[in-house]
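Every protein chain but one is kept in place in this view of the complex.
Think of it as A, B and C in the order they're written, each chain with its own count starting at 1.
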Amino acid sequence: MSDRRIEVALRVRYAETDALGVAYHSNYFIWFEVARSEYFRVVVGESPAEFFQHYGMPLTEASARFFKPCRYDDLLIVTARVSDLRSRSIEFEYEVRRKEDQVLLAIGHTSHLCVDSEGKPCRIPVLVREALAG
Amino acid sequence: MSDRRIEVALRVRYAETDALGVAYHSNYFIWFEVARSEYFRVVVGESPAEFFQHYGMPLTEASARFFKPCRYDDLLIVTARVSDLRSRSIEFEYEVRRKEDQVLLAIGHTSHLCVDSEGKPCRIPVLVREALAG
Amino acid sequence: MSDRRIEVALRVRYAETDALGVAYHSNYFIWFEVARSEYFRVVVGESPAEFFQHYGMPLTEASARFFKPCRYDDLLIVTARVSDLRSRSIEFEYEVRRKEDQVLLAIGHTSHLCVDSEGKPCRIPVLVREALAG
Partner (left out) sequence: MSDRRIEVALRVRYAETDALGVAYHSNYFIWFEVARSEYFRVVVGESPAEFFQHYGMPLTEASARFFKPCRYDDLLIVTARVSDLRSRSIEFEYEVRRKEDQVLLAIGHTSHLCVDSEGKPCRIPVLVREALAG
């Protein structure tokens, strides 16, 4: 398994905050997706949009643990790495840190099944799989 | 033009609030959509899901005026009516009221173009048009 | 631990769908919140808005497993139950079913820490705790 980590920087949007003054938890799963998309772009060397025209990677599982909150306009670093890779499925792990002090705010994982354009489970294309495996 | 108004009740979700403690403004446009869907169900007498398998109603315009904020768990009444109906386009108007005291929180409008399953502008199907026209 | 289950019905909004034509996964965590709020309203017998003016219940963990997708306008039943209750923390479990055929679409859980209005961990108020414990 590759130890490659891809990171993206993003700012907490006002829309993502809630009445507690912190980023609402469901947004972390969206930030995971932003890092996962970047992983495809960088590691697979392909526009994620192109890949996702022919294949889907629907989630079968998602989890997160939240250690510290973040607030509007905080600059975050979200990292993604592949933690498991099989012929038809893939698992990513994520970390969310505040850029300023590198404090770890949350970790998470998502599991995905590869499906074809008709939604049927299928093998991950070999070139994509090799790229993901590093 | 029909004067028919369709209303839906919905509660402000915590996810919809922001750091000011009130519902974030972009959610009003989603609530408009909830009322618009209900309009199709009730007036056109058809599942909106079925209609939207064959046609699209992408927005060409959207606007809102916000008079009073609303907060987590507030029960709202959102009403929709057709304010303009042409062969290929339709316009809806909306009101958002707090149910408890009927205070008007916001008004809005959206304009839509009818497109076929390939995204090309097309005439609104005649049965749908007649139903919408009341 | 109470075996009480509270359920809410909700329709998938168009805004909640994604380019795969199904509800995007992060929305399930928002639907969990809708059921959790209802749990407070029914079981604790108190407006969740009032409780959340004085206390917070930030998430420390969240997870979900997704079995089947759902689509625009699908009517869903989301159930919540308390699966663990301690002096300062609480855990909920959720199920999401399509109402029409009762197919189980997803399950999930969230863990929460009780905090006071200054964000410090605190005991869950005794009346709330007793109500939650059934």
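Just a few scattered comments:
Convention: contacts are C-beta pairs under 8 Å (C-beta built on N, C-alpha and C of every residue); 3 or more make two chains touch, one makes a residue touch a chain.
Since this is a predicted model, take the numbers as computed values, not measurements.
Where subunit B meets the omitted chain, the residues involved are 19-20, 22, 25-27, 29-30, 52, 56, 58-66, 69.
Although one chain is not displayed, subunit C still touches it through residues 14-15, 17-19, 21-22, 24, 26, 71-72. Within the complete assembly, residues 11, 13-15, 30, 33-34, 37, 47-49, 52, 71-74 of subunit A touch the chain that is not shown.
Definition applied: only the chains that are shown with their structure count from here on.
Put simply, the chain nearest the middle, going by average C-alpha positions, is C. The pairing of subunit A with subunit C is characterised as same-residue: of all residue numbers used at this interface, over half are used by both copies.
Between the CA-based centres of subunit A and subunit C the separation comes to 23 Å, rounded to the whole angstrom.
For subunit A, the set of residues that touch two or more other chains comprises 19, 22, 26.
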